[in-house]
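Of the protein chains in this complex, all but one are displayed in their positions.
Moving on to subunit A:
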Amino acid sequence: SSHEHKLNFKKSKEVCLSYIQDAMLQKQWKRAAEFLTFYVEALEKDYSTEYMGPSEMIWRIGTEILCHHSHSSVKEFNSFIEQMKTSGVKRYLKVCLEHAFHLLCNGLIEEAYQILSLAESWRFGEQTAIQDKEMKLIQAYRGLLDYYSWSKQKTILLEHGQDGFEDLSVEQEMHNCFRKAAVNLKEIIKIPGVWDLFVKCYVDLLEFYGDHNEARQVLNEYAYNSKFPANPNAHVYLYQFLKRHGESKKSLISALKILHDIVPSHELMIDFNTMLQKSKKRKRRRLGLEVIFAVLDYAGWKENVKAWSCLARQVKQIVISEKDLDWIKQEWNSRKDWWPAFHFSRYLAKRNWQENESLAYEKALVAGILLGKDCKYFKYVSHQGCKAQVKRFRILKKFVNKHNPVCLRISG
């Protein structure tokens, strides 16, 4: 029975907590605040060995309420958080960090910076060593804010430079920020983890000051060090860097190859395919075909004209040359059972034709090649296209008809 007449302190506070929870889930912030006032005395009995004790509860709940409550101000939030900092020394740095995040979310960058600096100077016996990770994060974010300042000053400098003004103090300040930022950012990215933002900023700094080697090394580490979690973005950053610096096709391709393995549907795959198609090496062209087919396996790309046009171009090329037809066969083998329904249904034919003629065109070309001139999609679209007297559809029709025997060989 839920109406338990025996009640003790612990149970009473549990019940109170469930009321707070309900109120929060229903976004009744006033009510949540009301019950929180009755819950806070649980602090006086905080001998918790539980996973989450009263003081942590109060911190998290209080934060939520203050974030959402219409009458709460940043000042109130600050005063609340300061109290939370003193209530649990084991959480001190975590609270500081979240405090800083909150301020950043509210656009109070200066204040956030102060909080982080203050936290950095915190020492508390053996706790300092225990909370080492949080400390690194705090330093990293402070580094990030230093980067942000640096970036602002760089902009000012460049503007002034354009106007012909020189500003030594700004420049000096800028270099200061750079040093501070670099030190901290470098530290954090040594630790295995996902540090996209930090890496980007650090690389930006390094590039500006011309330290390309260091930058490359950082990016390589980030992408290839197995201790770090698999992160597609790492490869993207590396690729972009290599491209910026005009690196060889080989290195670009190897960077993107890994990306293809991890995220076949990545948007860079289009560039990848384009690059590979143009290549003189057979192996690369083969890979290109694989890449573009893989992209179109994903629903998000179904209506992407560019993707279809890449595929269309490549298969057309192959059909015309009548070489390497087995490539298409290989790719088509695992797809012939489901691609027709997925991409080339009659319904889609109608819809594509109505909504996007170019899309219909490219798809029709692919369909005609893969499924032959008698497939629903091709028939419908080409018919519509010819009816509308669009030139390219007539050409398309002729092309497919002409190469039909070859196409039939593909479909087997």
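Everything that follows uses one rule, which is that a contact is a pair of C-beta atoms (placed from the backbone, for glycine too) under 8 Å apart; a residue touches a chain by one contact, two chains touch by 3 or more; residues count from 1.
Keep this in mind: contacts and distances are computed from a predicted model.
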Name under which UniProt lists the unshown chain, selected from "Glutathione S-transferase", "Phospholipid-transporting ATPase", "TATA box-binding protein-associated factor RNA polymerase I subunit B" or "SKP1 component POZ domain-containing protein": "TATA box-binding protein-associated factor RNA polymerase I subunit B"
Chain not shown: contacting residue from A:F9, A:F101 or A:Y209: A:F9
Residue touching the undisplayed chain, where the options are A:Q26, A:S79, A:Q114 or A:Q354: A:S79
Contact footprint on subunit A, counting only the chain that is left out: 1, 3, 5-10, 12, 15-16, 18-19, 29-31, 33-38, 40-41, 43-44, 46, 58, 62, 65-66, 69, 71-72, 76, 79-80, 83, 86-87
